[in-house]
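Down below is the structure, laid out as structure tokens.
Not every chain is included here, but those present sit where they belong.
To keep things simple, chains are lettered A, B, C and D as they appear, and every chain counts its residues starting from 1.
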Amino acid sequence: MRAAGRRPDELRPVSLDVDVNRYAEGSCLARFGHTHVLCTASVEDRVPGWLKGGGQGWVTAEYGMLPRATDQRTDREASRGRQTGRTQEIQRLVGRSLRAVTDLKALGELQIRIDCDVLQADGGTRTAAITGGYVALAMACRHLQEIKALATWPLTTGVAAISCGLVGGEPRLDLDYEEDSGAEADANFVLTGDGNLVEVQVTAERATFSEAQLLALLALARKGTTDLAALQQQALKRR
Amino acid sequence: MRAAGRRPDELRPVSLDVDVNRYAEGSCLARFGHTHVLCTASVEDRVPGWLKGGGQGWVTAEYGMLPRATDQRTDREASRGRQTGRTQEIQRLVGRSLRAVTDLKALGELQIRIDCDVLQADGGTRTAAITGGYVALAMACRHLQEIKALATWPLTTGVAAISCGLVGGEPRLDLDYEEDSGAEADANFVLTGDGNLVEVQVTAERATFSEAQLLALLALARKGTTDLAALQQQALKRR
Amino acid sequence: MRAAGRRPDELRPVSLDVDVNRYAEGSCLARFGHTHVLCTASVEDRVPGWLKGGGQGWVTAEYGMLPRATDQRTDREASRGRQTGRTQEIQRLVGRSLRAVTDLKALGELQIRIDCDVLQADGGTRTAAITGGYVALAMACRHLQEIKALATWPLTTGVAAISCGLVGGEPRLDLDYEEDSGAEADANFVLTGDGNLVEVQVTAERATFSEAQLLALLALARKGTTDLAALQQQALKRR
Amino acid sequence: MRAAGRRPDELRPVSLDVDVNRYAEGSCLARFGHTHVLCTASVEDRVPGWLKGGGQGWVTAEYGMLPRATDQRTDREASRGRQTGRTQEIQRLVGRSLRAVTDLKALGELQIRIDCDVLQADGGTRTAAITGGYVALAMACRHLQEIKALATWPLTTGVAAISCGLVGGEPRLDLDYEEDSGAEADANFVLTGDGNLVEVQVTAERATFSEAQLLALLALARKGTTDLAALQQQALKRR
């Protein structure tokens, strides 16, 4: 039995609150159970050097975790003087996922930076970052549209992400930290609003897995991201 | 006239919310107007190397600002690979201020780390960090007391801090970012619950200042920290 | 049509040469077409601090690329003072993949470090690193067995990896750099000798992809890693 | 009783020797007792990027300490790869203090860098750096005047600094290292030639302090900086 009586294919309570930062062009506090990730979208009118003059924009992401986001305090990356491999891996994944639904030409020579900062972590921070990051990105695009800085809408579809894993042989959706720690395999799936795949990452932790298990995990993820896509739409409308 | 009709000796709306992090031994979200600082206190059972075996504890602080805490996004210190001088200056000040009211012998060989992370910045982040950091520290001490890890209460008195400055010749309490940017001089005062001084920092920005002006600023700060001390007591009781 | 008349499900010419380094406990030069990765396995009799005294060993990997491994020279990471996110992501993947087939308890308190250095890169360096790294690891284990440093054989099965991708809508095995640059999606699969999955990573580059396409890529990878497993066995026997 | 029979309001023997470096546009070796700080002013014809084209100049400072300036050798910051928080705090203070008496518009688009290197440290190095740094700065300005690079004299008044503190309850001027180590509170005051305040920094070390004690320390500092201002004038004339 899962904590709080959750079914294997059930998300934790999810909330996506927008406009949580008064300066950012877009912002969203994504909460998946006890996992809280603050996402902001910052628009800059200069693109990275290698894109200059090419008439296209860029979307990139950074990720950080407050030292006491976790049960045991971890060292602050700024004071250690370098980001861990895990941090870099996550921020690359978030950036890639958001670019997959962005028409960079339509964006024009603008850069949107998505900052995802984990205030509290209980598993699934990278997928919460993608799901909340999309909302922040969409709000920033809406802002650009309102100030007439865009010719056409640059987001081709929505994108959401969820983790799942094999625990005691059972495929489960949206693992919390305790489940994740004991999982045989864990997975992160990123899907678009129209059900296509953007990114699949499945990793054997305690046991290798079969093709059938991969498909079972994907089925769970498809269900989860469908629900998340609906919540994203509500959050964007609510504003 | 100040924004929102504030009087020169009036604080912005201040709130100190406790228990905002489920893992930390103590936590407080300090809000001074639009300035929001999340403070956590983490207890560790090992002291820095140079204190080992000396029978006394340590209190230290770290400070960070989310990239989009400010109107213009700033680079993430973790990705730049070093903390700025400003960050280091602030975290040294916060640590010193909290140690000034801590009996390190009474604490025993424990270290309490106070992490102050600015979610949104509108002036006065370092003084909010001290004021909220004290609440987090006190809660961590209460936790230690509850689990019988302390022989005696280690905090000798309370401590709170506030900024003030000379704006257009007028001494003002609790400057917001816009006031701070145009101030002739700005000051940070740290005072104990019994009205003594812990730290005085006054800096000429656009004009030097006189002894009389220094005293006027101090009078404002005394009033402000008295109010803050009351709010700290309420926050600690509320729990 | 692919370069050199390759069929979509055909590997490039692959060679796995062992004993290419006179000092390492195990070594393998893995060549996949023009991609050349030198893999060495170094045995150390001390494990990382967090494992000390636990009676189990560790396998870890590092990855590097010579500056002129690529068509355009890239800056040396040692002179830039930090490893890129890509490098860290790859070395974490290689380490995870090799640990998935290692019984760390059977290894005892030893650490084996796999260094994978890319002498020349034409796509697929990370999968070549895993495939060659396994050979180096197995040789180091054999060395440990010969000197009676192991009670039982610590490798539970073999492991090999291959990249594939969607190019012009067609699923293709073992992409070279040119194909990879133009692929709609690219994938890396890590499989064990008995056909189980260790790691699945599929990324949309120019277009999202469907579940059917994911399965088509997996089928290619299964064929490719079966061939690679046979080559690994030959390489290990040849010695 | 203080070392060498000093009265509580008495400076240590102070000397300010100019022209101690044959390359710098201005230089001064400031000696306060056994504290020796070598200050050079270097004129550069380019300002920091954010000031370019604005028609105003900049004054900045850097601070360093030779490894054996102190009783116990400290590690060289260059070999540790980062400046300590203390170093950064001091160099920011020195720069701010000197800019407070500089009309940056009158300077024109030039930058003057003040390097303050502590050859030997016996307390009060930062205030010696400000006091000597001003002399170096003034000499560099005189040099610029002589070569007709200035339209008007850019220094609005002089500036000097001194430390003081509470030792055994007694306010004392110009603490040496031993006094500083045992002080209840220590303070640094920066004053202009006409008696205004530029910076006030008072820190409780072993005990908090009262407003009356703050004023007593300020009175000492006012006396000390008046004497230092006279010595600065002599040094500048002597040349």
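Here is the rule we go by: a contact is a pair of C-beta atoms (placed from the backbone, for glycine too) under 8 Å apart; a residue touches a chain by one contact, two chains touch by 3 or more.
Here the structure is a predicted model, which is why all the values come from computation and not from measurement.
Here 4 of the identical protein chains are placed; the entire complex in the file holds 6 of them.
Going forward, only the chains that are shown with their structure count from here on.
For the remaining chains after leaving out subunit A, touch-based grouping gives B, D | C. Using CA-based centroids throughout, the chain positioned farthest away from subunit A is D. Our note on geometry: subunit C versus subunit D, Cα centroid distance of 59 Å, whole angstroms. In this assembly, the C-alpha centroid of subunit B lies 28 Å from the C-alpha centroid of subunit D. Counting partners per residue, subunit A has 81-82 as the residues that reach two or more other chains.
If you sketch which chains touch which, the chains link end to end in a single open path, with no loop closing it. Chain pairs that touch one another: A-B, A-C, B-D.
Per the touch definition, subunit D reaches subunit B in the complex via residues 82-86, 88-89, 91-92, 96, 100, 192, 196-204, 208-211, 214-215, 218. In the complex of the two chains, the subunit B residues touching subunit A come out as 21-24, 27, 34, 38, 40, 42, 44, 62, 64, 66-71, 73, 76-79, 81-83, 87, 113, 115, 117, 119-120.
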